[in-house]
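For this view, one protein chain was removed and the others were kept in their places.
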Amino acid sequence: LERKLSAASDEGNQRLLLNVGGVRHETHVATLRNVPSSRLSRLAEWHVSGGGGRLEYFFDRHPAVFNSIIDFYRTGELHVPLEVCGAVVKRELDFWQIEEDQIKACCWRHYRSYIENQRILNSFNRSLEHEQDTVDLSSLRGWKLLQMKLWLIMDHPRTSRLAMIYGITSFLFVAASIAGFCLETLPGLRPELMPNITNTSCAGEQKKLHVIQTSNEALNVLDFTCTVFFTLELLLRFCVSPNKRRFVLSPMNIIDLLALVPLYVQVIFEQSNLQSCYMNERFVIEIMFILRIFRMFRIFHLVKHYQALKVLVYALRASLQELLMLFIFLLIAMLIFATMIYYAERSDDFGAGSEFSTIPIGFWWAIITMTTVGYGDVTPSTPVGYMVGTACSVCGVLLVALTFPVISNNFSLFYEHVRSRSLSPRVREESDDV
Amino acid sequence: LERKLSAASDEGNQRLLLNVGGVRHETHVATLRNVPSSRLSRLAEWHVSGGGGRLEYFFDRHPAVFNSIIDFYRTGELHVPLEVCGAVVKRELDFWQIEEDQIKACCWRHYRSYIENQRILNSFNRSLEHEQDTVDLSSLRGWKLLQMKLWLIMDHPRTSRLAMIYGITSFLFVAASIAGFCLETLPGLRPELMPNITNTSCAGEQKKLHVIQTSNEALNVLDFTCTVFFTLELLLRFCVSPNKRRFVLSPMNIIDLLALVPLYVQVIFEQSNLQSCYMNERFVIEIMFILRIFRMFRIFHLVKHYQALKVLVYALRASLQELLMLFIFLLIAMLIFATMIYYAERSDDFGAGSEFSTIPIGFWWAIITMTTVGYGDVTPSTPVGYMVGTACSVCGVLLVALTFPVISNNFSLFYEHVRSRSLSPRVREESDDV
Amino acid sequence: LERKLSAASDEGNQRLLLNVGGVRHETHVATLRNVPSSRLSRLAEWHVSGGGGRLEYFFDRHPAVFNSIIDFYRTGELHVPLEVCGAVVKRELDFWQIEEDQIKACCWRHYRSYIENQRILNSFNRSLEHEQDTVDLSSLRGWKLLQMKLWLIMDHPRTSRLAMIYGITSFLFVAASIAGFCLETLPGLRPELMPNITNTSCAGEQKKLHVIQTSNEALNVLDFTCTVFFTLELLLRFCVSPNKRRFVLSPMNIIDLLALVPLYVQVIFEQSNLQSCYMNERFVIEIMFILRIFRMFRIFHLVKHYQALKVLVYALRASLQELLMLFIFLLIAMLIFATMIYYAERSDDFGAGSEFSTIPIGFWWAIITMTTVGYGDVTPSTPVGYMVGTACSVCGVLLVALTFPVISNNFSLFYEHVRSRSLSPRVREESDDV
Partner (left out) sequence: LERKLSAASDEGNQRLLLNVGGVRHETHVATLRNVPSSRLSRLAEWHVSGGGGRLEYFFDRHPAVFNSIIDFYRTGELHVPLEVCGAVVKRELDFWQIEEDQIKACCWRHYRSYIENQRILNSFNRSLEHEQDTVDLSSLRGWKLLQMKLWLIMDHPRTSRLAMIYGITSFLFVAASIAGFCLETLPGLRPELMPNITNTSCAGEQKKLHVIQTSNEALNVLDFTCTVFFTLELLLRFCVSPNKRRFVLSPMNIIDLLALVPLYVQVIFEQSNLQSCYMNERFVIEIMFILRIFRMFRIFHLVKHYQALKVLVYALRASLQELLMLFIFLLIAMLIFATMIYYAERSDDFGAGSEFSTIPIGFWWAIITMTTVGYGDVTPSTPVGYMVGTACSVCGVLLVALTFPVISNNFSLFYEHVRSRSLSPRVREESDDV
């Protein structure tokens, strides 16, 4: 039976021998006609019109992918070979003039995953390059050369041994400043509030002046030393910066500047007559107080030194869509569960009396339950409330379980990429020109 | 030794040359007889009866899968090639007339995973298509055309720029309505309960009427505006809906309608004499109050706008069996641990005195412990109770760890599918005809 | 250069042509001598001693695996082809007489994973078969046939429609019994403790008799009905059981029996004079009370009905080693952290005064912290205690993260196996004879 069929096709249809990269595939002209307007269907027409004299056609292409392509001609289903990277498949599909949307759903994931990874890693590499503006020191002279050398020492801790030492020193100052900031809040070391009632020239009424003066002496010295160091550093870095505009717009530099403001404002006010008028105002004190928080943000200087932090930042940036998804899911679940717990727990007509007196309290409860933190500061206490609480906690666990494989993908990808890059040093140049 | 064997088989058994898609496989007739009633065993019989004159048989099939099939004839074990998608293997097995249940347990997972994914993704694609009823606007005239255009604008935010603007406006109203609903519960903005004792015509006894009247003025205006908007929208959408029956049965439209009821009921009651009789009843007030909760469910309008929510809904629907499994596991563990903690903690003969005074309280404790929320509102306090608590928390962590890889599978699959589809626009058409 | 080398080898060493399943591999005699006492090295010796006249040797084996094997002869490193299942590789290694411990560490995981999965799945299938003792009804007559039919109806809910209906009815009784058991503990429905001081014949001192008598009437009726049903069912099932010994030793039947004891003991005691002597004793009441807990364990009858529960049981049994590992890790961490928190928090010389007054309290705290439940009933309150708490919580998160991929493996494997089996019905028979 089988032989008769093949004998029939031997006579009726002409057999073609396709030599793809050394591997010979035999097929019939009828098979190649199955996918119109592709390279092989045109070859079949050409072969028939030419009398079918020639039996072998040679193509200098990947033989493994051609297996799938000739299979597509035979059966009409395009599946992808799993031993070949998706990018190679894409290139071969382009050559054979077959559209990628013919790929079946089952193979689509394998096919895309490699192309996706390549796309994300290339943009990641480009971001890294963007930061490492390679400078040609040999073309610089005089002041320009000195400026650039200082810039590299102060801003690129990995370029030289001196830069590394400076970087560590600078970070120790940051750490000291943060430590001082934290210690200041301890009861024993906390600055006392001195009611300062002497100078009442500009406002008639007698206000209590809450001036932050008599603190721990050691902490004051530390504070002063750090402030001087950071001021000098910021000025010097501004002077030697090769691109002033980019320097001014950099978020880290703005944080550094804002962190310096409170102390200088205080010094200025203390030396002038303005103090009594404005330092009294609640508003000014509040702003000064809030600006002190920027000291803490100096911790982000660590990004310059520690590459895993860079990976984290880029991974979060690349996963923005997935993070947004998680937030929207949490938001919707929060709204639903907060309303439900409010209704379930209201003891009286308007919820007054229960712990869940308002819906916004329910927001807080729902979030803390869904992230499985569960402080227990507000908890349901009615049977219906217990049911809502059960649903909320299970729902939180589900949301986390569903979205996390999707979110953690990019970080693992970037981290493994960076680690294998740092282990094989020559890859750096390669990934630059990808 | 080896040569003698092969020499013996040269004389005794006849060697066949099978050319499968250009790749030549040599084998003996005896080997092909190993699997009876398959295509190749019949070929072997035919070959022997025909005198074995012909040496090569040509099959226009996938060569990689044939490796596994000829291996099955040789060794009696059917393993699947891992470089080929399971769907291709299935097709080839059908051609060679070998049953898929011959596949060994070790390869079964690889084989099925692709077929499973294809099945799930195809049903997912069909669900998406089902929603996107593509309309041929060119075939419509006059009112029908206007109706359909309005319908697309109001219900399909992605079809045009105007539809997008309308969609955003509509969603802002939803957001405003929800914000108002939440703010209403804040102490400062909460409506006061006015005892309303004037009208006591239908019931003899003097009841306190808790009418929700004097609320914050701005919130009242917002409430009124939103209600008018939603009423008009619902009416207009009903008018232009091309399929009234489907419109009426749609859950979102029912929610929209129910959310409008409380305000209209209140208006009607206030204008009529019915108020005094029915508004007094606890039952009516309760229902009115509960219906207000439907306002919150308007948040689900977001599903229309945000595709990741659609993915979540379909993924949960596709994982129903796995979710049911999680719930049953949690239920059983809850029953067991609640009983055990009740027995472990009872201070007196019947548990009175301890925090776990009833088994249902134990349910609550067990669920909150197993989801690792752990509010701490009820905690064990006896040594045996500590042991039950330890078992319960470890068991919860285990249940979650065991079932989550199984549950999160479908969401990742759908999400990656949708994302790669949205990146390569032409795939849309392809996945439609799968 | 290359050509000269190959020319040299052409003259010096003899070239062999190995035809493995139709794919020709060329190699030198010297290469085959690299791995002594294997099939190919003996072939090479035989070839040389025979004068090397014959050039091609035919082996009816898997060609893809032979790639790796000839590569091992060439380079001395045995790597495994990733497109072939590990079980096939094992079979081919046996044929070529190469030991599996030659496989390099990098490929070992791929190689073993398939063999491991096959081993675990086969033992899983055997466990399932062990339960499903297939009975040949046609060979039975009279009472034996009736007995077996009743047995199938009562114990195998999936064998017939009647069995399914009976199974559901039976489970509804279980559910009703459990519901009654839980409701009994609610304050409104709780049985009152009647001091029963009438009969004081055998003990001189006057004891308070806590007899559980006057409970809610409906619950009493439910309790009585369920007890009668379960008694009859147990008796009938024992009568029709084909294997009495296995029936008696089955844990579920022992649970069923123990759950019936308390009520019958109570009935017996109430009817006899023994009551006053023994029912007074705290010990007897305690045992009766504890035996009531077995009612709850009737929930495990669900295993018979719900296959996912069976999967869970077998997965936990197959992961016993991994679970033991988790418990030992938790135990060690618990001991260390409990000691540390006890020392960190002791306010006085012997810890008296702090919340962590004893080390066992520290055990409880450490477990609840490491599973991230965190009730907050005991919390550290000193700086050193905070550090220990931080270490403990991070350590718990780490332990869970490290061990869970290892533990959840088997459950996913079994679950997917069962699901794909239930989707393709014919696989059942196949997996039976594996």
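Lettered A, B and C in written order, each chain numbered from 1.
Note that contacts are C-beta pairs under 8 Å (C-beta built on N, C-alpha and C of every residue); 3 or more make two chains touch, one makes a residue touch a chain.
None of the values given here were measured: they were computed from a predicted structure.
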* Structure fact -> Displayed chains in contact with the omitted chain are A, B, C
* To do: Please pick, from B:Ser319, B:Thr372, B:Thr390 or B:Asn410, the residue that touches the omitted chain in the full complex.
  => B:Thr372
* Asked: If the missing chain were put back, which residues of subunit A would it touch?
  -> 19, 21-23, 39, 42-43, 46, 50, 54, 57-64, 82-88, 91, 114-115, 117-118, 121-122, 125, 178, 181-182, 185-187, 190-191, 193, 210, 285, 289-290, 293, 296-297, 299-300, 302, 306, 308-309, 312, 315, 323, 326-327, 330, 360, 363-364, 367-368, 371-377, 400, 404, 407-408, 411-413, 415-417, 419-420, 423-424, 426-427, 429-431, 434
* Asked: In the whole complex, what residues of subunit B lie against the chain that is missing from view?
  -> 82-83, 372, 374-376
* Tell me where the left-out chain touches subunit C, residue by residue. => 1-3, 6, 23-28, 31, 67, 70-71, 74-75, 77, 79-83, 99-110, 112-113, 116, 321, 325, 328-329, 332, 335-336, 338-340, 342-343, 349-352, 357-360, 363, 369, 372-376, 379, 381, 383, 386, 389-390, 393-394, 396-398, 401-406
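Methods note: only the chains that are shown with their structure count from here on.
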* Structure fact -> Rotating subunit A onto its identical copy subunit C by a Cα superposition takes an angle, to the nearest 5 degrees, of 180
* Centre to centre, by mean C-alpha position, how many angstrom separate subunit A and subunit B? -> 28
* Cα centroid separation between subunit A and subunit C, in whole Å? -> 40
* Sequence positions of subunit A contacting 2 or more other chains -> 82-83, 372, 374-376
